[in-house]
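Please read through the structure below; I'll follow up with questions.
The other protein chains are all here in position, but one chain of the complex has been omitted.
After this line comes chain A, so read on.
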């Protein structure tokens, strides 16, 4: 679910495109709201309220088999939430292996590439200190 929540909606839609969309019924239609993000004072102490993020959630059930899928995704994209919930539901069916290789693994790779690229750029800005020889002895 975390992978689906943070994925780009466009990428998820592109990966889901070729798959047959299964028939489903809404348990809760997509709804956008806010979640209050908390931090901790000093990074370790008591919590405080930092500000909200937009989140879209929904829940559905597959007509075939009745698997229930939930989604909480960042942002306001209702299609994103719907597709994330479909993936969540399909992961509980026989289609799990297919979904894993055609949707989840590519999303995971995209997330890893994005993070690795930033980490490499950050590493290039790491300071190498050197001490000037003062020639005192």
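One rule holds for everything that comes next: a contact is a pair of C-beta atoms (placed from the backbone, for glycine too) under 8 Å apart; a residue touches a chain by one contact, two chains touch by 3 or more; residues count from 1.
Basically, contacts and distances are computed from a predicted model.
S.K.: Pick, from "Oxidoreductase molybdopterin-binding domain-containing protein", "Peptide/nickel transport system permease protein", "Electron transfer flavoprotein alpha subunit apoprotein" or "Carbon-phosphorus lyase complex subunit PhnI", the protein name that UniProt gives for the chain of this complex that is not shown.
M.R.: Checked against "Oxidoreductase molybdopterin-binding domain-containing protein", "Peptide/nickel transport system permease protein", "Electron transfer flavoprotein alpha subunit apoprotein" or "Carbon-phosphorus lyase complex subunit PhnI": the hidden chain maps to "Carbon-phosphorus lyase complex subunit PhnI".
S.K.: Out of A:44, A:64 or A:97, which residue would touch the omitted chain in the full complex?
M.R.: Touching the chain that is not displayed is residue A:44.
S.K.: Tell me, which residues in chain A touch the chain that this view leaves out?
M.R.: 1-2, 5-6, 31-55, 57, 59, 70, 72-76, 115-127, 129
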